[in-house]
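All protein chains but one are shown in place.
Chain lettering (A, B and C) follows the sequence in which the chains are written, and residue indices restart at 1 in each chain.
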Amino acid sequence: MNVPSEHLLYLAAGLFAIGVLGFLIRRNVIVVLMCIELMLNAANLTFLAASRQHSTAQAANLDGPVFAIFVILVAACEAAVGLALIIALFRLKQSVEADSLSEMKG
Amino acid sequence: MAEILFYVLSALALLTGFGVVLAKSPMMSILSLLGSFFCLAVIYLLAGFQFLAAAQILVYAGAILVLFLFVIMLLNLGDMGVVAERSNSFLDSTAARLGAALAVGLGVIGLVAASKAAFQPAQAEPGKALDGLEAIALQLFGRYSLAFEAASILLLATMVAVIALAKRQRKSGQNPTQNGGRA
Amino acid sequence: MDQLTLITFLPLVGALLVLLTPASQEKALRAIALVTTLVVAVLGVQLYLAFDGSSAALQFLVDKAWFVLPGSAIPVRYKLGVDGLSILMVALTAVMMPTVILSTWGHVHKRVKEFMLWMLVMQTGMLGVFVAHDLVLFYFFWEVSLIPLYFIVGIWGGERRLYATIKFFLYTLAGSLVMLVAVIAIIYQFRTADIPTLCEQASSLALSKQVWLFAAFALAFSIKVPLLPFHTWLADAHTEAPTSGSVVLAGVLLKMGTYGLLRFGIDMFPGAALEHAPLFMALGAIGIVYGAFLAMAQTDVKRLIACSSVSHLGYVVLGMFALTYAGLSGSILQMVNHGISTGLLFLLIGMIYERRHTRALDQFGGIAATMPIFAFFLVFTVLSSAALPGLNGFVGEYLILLGAFQAKPLWAIIAVLGVIFGAVYLLMATRRVLFGPVTHEENKHLEDLNAREVVLMLPLVILAVWIGFQPKPFLDRTQGSLERLVQKIEVARGAQNASLEVPTTEESVR
Partner (left out) sequence: MGGTWLLWFIPLLPLFGAAACGLIHFATLAAQKGDGSGKRPSALAPLVACAAIAGSLGLSIAAFKELAALPADARVIESAVWEWIHAGSLKLDISLVVDPLSAVMLLVVTGVGFLIHVYSAGYMKGDPGYAKFFAYLNLFVFSMLMLVLSSSLVGLFVGWEGVGLCSYLLIGFWYEKGWPAEAGQKAFIANRVGDASFLIGSFILIKLFGTLDMSDINAAVAGVASDPAKAWWLTVGALCLFGGCTGKSAQLPLFTWLPDAMAGPTPVSALIHAATMVTAGVYLVVRLNPVFAADPAVMTVIGTVGALTALIGGTSAIFQRDIKKVLAYSTVSQLGYMFLGLGSGAFASAIFHLVTHAFFKGLLFLGAGSVIHGMHDEQDMHKMGGLKHHMPKTFATFLAGAAALSGLPLLSGFFSKDEILAHTFAHGGFHQVLWGIGIVTAAITAYYTWRMVALTFFGKERFDHHHVHPHESPAVMWVPLAVLAVLSVFGGVLGLPPVFHVAHQLETWLEPVTAPGKALLAMHGTHTLSHAAEWALLGLGSVIALVFATLGFRAYVGGTARDENVERTKPALADFLVGAWKIDAKYYAVIVYPAKLVAFVTAVFVDQFAIDGLVNGAGGLATATGNRLKILVDGSLKSYALWIGAGAVLLAFLWMFV
């Protein structure tokens, strides 16, 4: 594939913007979590694009993939904890709306 | 050939991404997300990251999204049940405009930043795997061994946390509100 | 393990033990804290005895790589050491803590575990401040020592403890943050965090830059001391703190401020210190008289002593910024003296408070008749605080006043007024507590001091007499470092005079 790395980055930016959009406008916390996953994927794509850019024909740059692996790991943890929290929230409020979480009010 | 496939998949990934945000039912969101992840996996593959592509499918599509699915079914949210009754819209109207503006802003910044980067053409040989399994393994257990171990601790902590959070307190079962609060 | 690491972190080990002991085992908790502090005290005395006062170098030096500041190549090192400016403070901190811990038998009855924990953590912080010779390490210890007192006053304090803690915390935190700015600025300016190196190099900085850094450090430490306009937190914190908290606050924590002024004000920026010495001398001298007047008007004994602290610390600052050998050595000794005398005063007031549950002066009177041993110790302490020759206070005050007189006679003369007013408020309070007829029924059957209370005061009483009669060994410990410091000041003075003379020579050329 001879696509320039910028185009990978364009895609990443687009995905990230969509993730932000969803994060901000959706009320359902589960969807909000999904949007976070989307943003993390955008980040992964950026890492990989950078790694690809810095690889030469002789030596591959492996920092990108390794970071991506860690990101996937963190994403898994985040999803697990996030979903557990959602369950707890649902028990508490009978709702999964983000607006019902306003205990942090100053 | 591969280039065309990339652009098609990119467009698909973005479209399904929008689907995640705009779908009314969480179930549809999940499915859109799944689509988006598949597209990305193929893009990884095209870009030369075979292991990552596999991981994307296995971990994201196979594990994480299934988890989401379970929760949705567990809480019986498939058709927005409870939520739909409470609000007129699945979108938060007050934040929607600002959020949209912000997302557009971020997107523009990302695009501009990427275009300003002025990369050299990629040096890597197209089609050759960049993340050979052995090379990745050497990195993970060599240079990144400490991070790797830390990650295992993180996983353990997550496990404990999730159990603690999701466990139903047996003692005061009569009041679910309190229960949830303590759990 | 090296000596300084041991002495600094032993309290932390004790704290760990306390943490592992169940909260219900109050006796064991107290024993752990006491034994830990006693061992530290022994180590502290050993350190003091092994210290060579004639040398200006850092002794018992520990210097290990720690980490590199991210984004720069500046190394942060784990560097501990003592010199003549800090040895007395280290010894004082080590020796005072067993007394403090022992005094808690009488007044800490709730949440003993946490109390001991905080006390031990605080000791590590305080010792660390005095031995750290890396700026980042110093700042770390500085903050560590700040937090425990917040809890000690906030949990075990008096009625208005919340007001007092918030005021104390915000005030000192504001100072710390100003200091943080200066710490960062100076580290990046010289690309090192090593305090001795900074002390050597900082004086080469242009005076206009020196002044700003000096001002930031001086502000932070002046709040901690506290110097005149920043003193209002002290009275509230002292009044509301439990006895042991007051003792540590007066005995050691305030000394961190004066020590900081000495190390980071004078040693690091001699030029700027010289420039601003008149201001500090004025604030010190006015603080002496002002604090005395405050004390005279108080009706709460503890608040009275807190105000007297303002007065006494005025002496320390006055002597320090006289920038003469006599003034500097007097002010170092006076830091110790103030710790001893004011610590004893707080202990004694705590003991009477435990019996009468009041600190109002008009609730006492004639107690000398019912509590003769208490009366003996109180009169002794008051005399030590009022600088009676033959007791500790005199030596420090005399040297300070002499040093100030050599530098600026006017401020010395104003400060001498403090000698008079000091006697006035101390004797007035003593008379109203101890003498006269017993007017309150409750005061007729007070228990005199028990063996524990006498024993816990003895180390300080002995030190008071010892320093009074034989101050030479104590002063000798500071000799080498002070000679170095005075020489440095003289160099700065020379530079200042030279810069002052330049325009006049130009004029004469014209």
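Definition applied: a contact is a pair of C-beta atoms (placed from the backbone, for glycine too) under 8 Å apart; a residue touches a chain by one contact, two chains touch by 3 or more.
Note that the coordinates shown come from a computational prediction; the quantities given were computed from them, not determined experimentally.
Enquirer: I'd like the shown chains that the missing chain touches, ordered by label.
Expert: Computed over the complete complex, the missing chain touches A, B, C.
Enquirer: Sort through C:Val181, C:Val416 or C:Ala495 and give me the one touching the missing partner chain.
Expert: In the full complex, the listed residue that touches the missing chain is C:Val416.
Enquirer: Specify the residue from the set C:Gln59, C:Ser86 or C:Gln298 that touches the hidden chain.
Expert: Reading the full complex, the residue touching the unseen chain is C:Gln298.
Enquirer: Please identify which residue in C:Val13, C:Ala369 or C:Leu446 touches the non-displayed chain.
Expert: Candidates C:Val13, C:Ala369 or C:Leu446; residue touching the omitted chain: C:Ala369.
Enquirer: Can you say which of C:Ala31, C:Val424 or C:Leu446 touches the chain missing from this structure?
Expert: Missing-chain contact among the listed residues: C:Val424.
Enquirer: Contacts of chain C with the missing chain: which residues?
Expert: On the side of chain C, residues 167, 170-171, 229, 231-233, 290, 293-294, 296-298, 307, 325-326, 329-330, 366, 368-369, 372-373, 379, 383, 388-390, 394-395, 398-399, 401-402, 405-406, 409, 412-413, 416-417, 419-420, 423-424, 427-428, 431, 434-438, 470-472, 475-476, 479, 482-483, 486 touch the unshown chain.
Enquirer: Touching the absent chain: which residues on chain A qualify?
Expert: Residues touching the hidden chain, for chain A, are 20, 23-24, 98-99, 101-106.
Enquirer: Contacts of chain B with the missing chain: which residues?
Expert: Residues of chain B in touch with the missing chain: 92, 95, 98-99, 102, 105-106, 109, 112-113, 116.
Following the convention adopted for this analysis, only the chains that are shown with their structure count from here on.
Enquirer: Given which chains touch which, is the overall layout a line, a ring, a star, complete, or other?
Expert: Its topology fits none of the listed shapes; call it other.
Enquirer: Measure off the straight-line distance from the CA centroid of chain A to the CA centroid of chain B, and report it in whole Å.
Expert: Computed value for the inter-centroid distance: 5 Å.
Enquirer: What whole-Å value do you get for the distance between chain B and chain C if each is reduced to the mean of its CA atoms?
Expert: Distance between chain centres, rounded to whole Å: 57 Å.
Enquirer: So how far apart, in whole Å, are chain A and chain C when each is placed at the average of its C-alpha atoms?
Expert: 53
Enquirer: By residue number and range, which residues of chain C touch two or more other chains?
Expert: none
Enquirer: Provide the list of chain A residues touching at least two other chains, using ranges where the numbers run on.
Expert: none
Enquirer: Can you list the residues on chain B that touch chain A in the complex?
Expert: 2-3, 6-7, 10, 13-14, 17-18, 20-21, 26, 29-30, 33, 36-37, 40, 43-44, 46-49, 51-52, 55-56, 59-60, 63-64, 67-68, 71-72, 74-75, 77, 80, 82-83, 86-87, 89-92, 95-96, 98-100, 102-104, 106-107, 109-111, 113-115, 117, 119-127, 130-132, 135-136, 139-140, 144, 147, 151, 154-155, 158-159, 161-162, 165-166, 176-177, 179-181, 183
Enquirer: Write out the stretch or stretches of chain A touching chain B in their complex.
Expert: Those in contact with chain B are residues 1-28, 30-31, 33-35, 37-38, 41, 44-45, 48-49, 51-53, 55-57, 60-62, 65-66, 68-70, 72-77, 79-81, 83-99.
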